[in-house]
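The structure appears below as structure tokens.
Every protein chain but one is kept in place in this view of the complex.
Naming follows writing order (A and B), and every chain is counted from residue 1.
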Amino acid sequence: MSATTAPPPAPAPAPQTQAPRIGGWIGAATSTDHKRIGLNMAACSFVFFLAGGAFALLMRTQLAQPNMQFVSDDTYNQLFTMHGSTMIYLFVTPMAIALAMYLVPLQIGASAVAAPRFALAGFWTWLSGGLVMQSGWLVGDGAGRAGWFSYTPLSNGTNTPGVGQDLWTIGVILAATGMTVMAGCITATIARRRAPGMSLLRMPVFTWTELVSMLMVVGSFPVLILAMALLYLDRHGGHIYSGFNGSIDYQDLFWFFGHPVVYVMFFPYLGAAAEAIATSSRKRWFGYVPFVGSIMMFAALSMAVWSHHMFTTGGVTNQYFAFTSTLLVVPAGIEYFDAVATMIGGSLVLRASMLFGIAFFVQFLIGGLSGIFIASPVLDYHAEDSYIIVAHFHYTLFAGSVFGFFAGVYHWFPKVTGAHLREGLGKLHLALLMIGTNVTFFPMFFLGEYGMSRRISRYSTHPGWGTTNLIETIGAGVIALAILAFLANVAVSLRRRIPAGEDPWEGHTLEWATSSPPPAYNFVRPLPPIHSYAPLLDLRHEAEDRAREAAGGGVGA
Amino acid sequence: MRGGAIPLVAWGTILLVLYIVHAIWNGRTVPTIATGFAVLAIYGFGACVWILGRDTLRRGPPAARSEAEAWPSASLGAVMAGLSFACILFGVVWSNFLVYFGGAMLLLSLGRLGVEVRSEYASKRHAQEEMSGR
Partner (left out) sequence: MRVSAVPAALRAAGVDTRHEYQHLFSIYVPIAIGVFAAIVLAMGFALAKYTRRSPEQAARWHEHNPLEGGYAALLTLVVVFLLYLTFTAEHRVDTVANQQQPAVTINVTAAKWEWTFAYPAYGITHRSGTVGSEPLVVPTGEPVRVNLSSLDVIHAFWIPYIRDKHDAIPGSTQVITLSFPRAGTFQGECAEFCGLRHSDMLFNVRAVSPAQFSGWARSGGKAPLP
């Protein structure tokens, strides 16, 4: 008799949310249900992503050929400032928080997020910040245009006067404040609301990646808020950032936030890719304890490397930051070891979430390795502020994190909506996005090596630059097509639903032990016993072992 | 809730080591203050978690909870508080009127939050009495 267990019977359709709800828009806006807050933030972040992408397409149009003037230089400067600011403050970082807000309480068996009113207030503060920042487009002299890091003295009242830059500064303060408050709530949830039996070393991999990310937010975002508040005062008569020391101090304060934020924009998507890969390999994540240790180290190191953005200033001790930055090789290597070892020996299912997860690991690696390159000051003296840097951070943040984001979307969409995303469209989305991403960003390494500076609105004729830039612009168009394929997938999947049930992927973690979508307060029946970081996989293994023993006496696998 | 403060204290300690090395090797004032803030923020958070539950520094899985818990389902006060704070800062750019308006709205929203929290405590007490009465 076959040793395979019979598939579980198809579950009943998910019940409607049980608690009485205020209906409609008011209900959705004021709900303290962590899932609603998370979804609201995710939806708003995605809209900001589309806006930031539109800015990029305009930029890439301008750069497609030498000496083009598709937009004015001043407009281009606003576009690249707002592209970076929108993607960082209003998409990748808040989306990480939104994923945490939705998924972490489910993964740790909690019924709610801690301090939900703070979380809700934080969301509205963040959203207001995003709108305030974007409102600069509507004012006379335009939006913020001193770059997303807004270095002084360029960003002060003398060099970039005008209300658009003020609105940008206030927008950043509001967005960062909202995100810090929400990060505090998630940290408190992990600290105090885990289900019975869920010790720290039984928390899922994704939850750990969100925990270290939220710790970085709490430790570094307040420094950004201070830097921006002082910048606002500086712009309006205060002599805060004066002279050489003022410029270096601004950069120290900014990058003290600016480096950890890029890891906040990395770890959760690493966690999402890890969950997708482990589930689709039918093996729990390999090397859990070294992984937890390495992400704690990785996150701590990320708080100690910030002045590698300042190697060319002559105002910092380059060796300390080269040391801490190069050390990042060790925890990164452990994570890659764990990813490969999870796949080896498994039973792999090549669904869209798995493929996006693998693409995340492979493409992020290019970003990470180029990061070790620029961690060397002598190499950075050439690469800094060139297209090498642009290539590096687009590989980590776009080719990496955005692919990890989509791995998470394809993995958790059935849980959130109760419906499957289409696999065919998903694979089309992946293929287009991989082609577009690599065609757009890989040639940038060469452009930078041969002397193309970043943040320039025009370039003159150099051998090969026009052709390379044109290829990159075409790649950006392919990325846009990929995003359209994704939006089409979402639309089709929601209109002509394929019901997903509670646990379509045979997941490992607790969010799969409740209906899709989960009811208010998350779990209506008792949780399964929690003995590891993959409690549902444990149950499945126990059932398999019992079936095997019943079938013919314990000949193990 | 066993163990909850451990990651905070552990991570704060790793930061402290890195920052002591930083202070010796790089030694600039402003970043030393920023690093000091980060360590205090993380340790401070851990201290708050510990104050709310002395077992949060002990290792091991959390035990089951049996008391009634009250959770809100909506909060108009929180939304208003977030928006009022934004209104104040937006007013710093545009007009004093918005600052005062935002300030007033913030006070109103804090009042509303007080009402919400009080009613939450009342319903929790009621539920606990029902549970113990049963």
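Operating definition for what follows: contacts are C-beta pairs under 8 Å (C-beta built on N, C-alpha and C of every residue); 3 or more make two chains touch, one makes a residue touch a chain.
Everything numeric here is computed off the predicted structure, so don't read it as measured data.
Enquirer: Identify the visible chains that the left-out chain touches across the whole complex.
Expert: It touches the following shown chains in the full complex: A.
Enquirer: Which residue from A:163, A:348 or A:492 sits in contact with the chain not drawn here?
Expert: The single option touching the absent chain is A:348.
Enquirer: Of A:58, A:163, A:226 or A:362, which sits in contact with the chain we cannot see?
Expert: If we include the chain that is not displayed, A:362 is the one touching it.
Enquirer: Pick from A:27, A:162, A:196 or A:290: which residue touches the chain that isn't shown?
Expert: A:290
Enquirer: In the whole complex, not just what's shown, which of A:23, A:140 or A:314 touches the removed chain?
Expert: A:314
Enquirer: Using the touch definition up top, pick the residue from A:282, A:427 or A:531 that touches the left-out chain.
Expert: A:282
Enquirer: For chain A, enumerate the residues touching the unshown chain of the complex.
Expert: Against the missing chain, chain A presents residues 3-4, 73-74, 77, 146-147, 151, 153-154, 159-160, 242-248, 281-290, 312-315, 318-319, 322-323, 326-327, 329-330, 333-334, 336-350, 358, 361-362, 365-366, 369-370, 372-373, 375-379, 381-382, 384-386, 450-451, 453-460, 506, 541, 544, 557.
The working rule: only the chains that are shown with their structure count from here on.
Enquirer: Distance between chain A and chain B based on Cα centroids, please, to the nearest Å.
Expert: The computed centroid separation for chain A versus chain B comes out at 23 Å.
Enquirer: Which chain B residues qualify as touching chain A in the complex?
Expert: On the chain B side, the touching residues are 1-8, 10-11, 14-15, 18-19, 21-22, 25-28, 30-31, 34-35, 37-38, 41-42, 45, 49, 52-53, 56, 59-65, 69, 71-79, 81-83, 85-87, 89-90, 92-94, 113, 116.
Enquirer: Mind listing the chain A positions that touch chain B in their complex?
Expert: Of all residues in chain A, those touching chain B are 19-22, 27, 29-33, 111-112, 116-118, 120-125, 128-129, 132, 163, 166-167, 170, 173-174, 177-178, 184, 187-188, 190-200, 202, 211-212, 215, 218-220, 222-223, 232, 248-249, 252-253, 256, 296-297, 299-301, 303-304, 306-307, 316-317, 319-321, 324, 520-521, 530.
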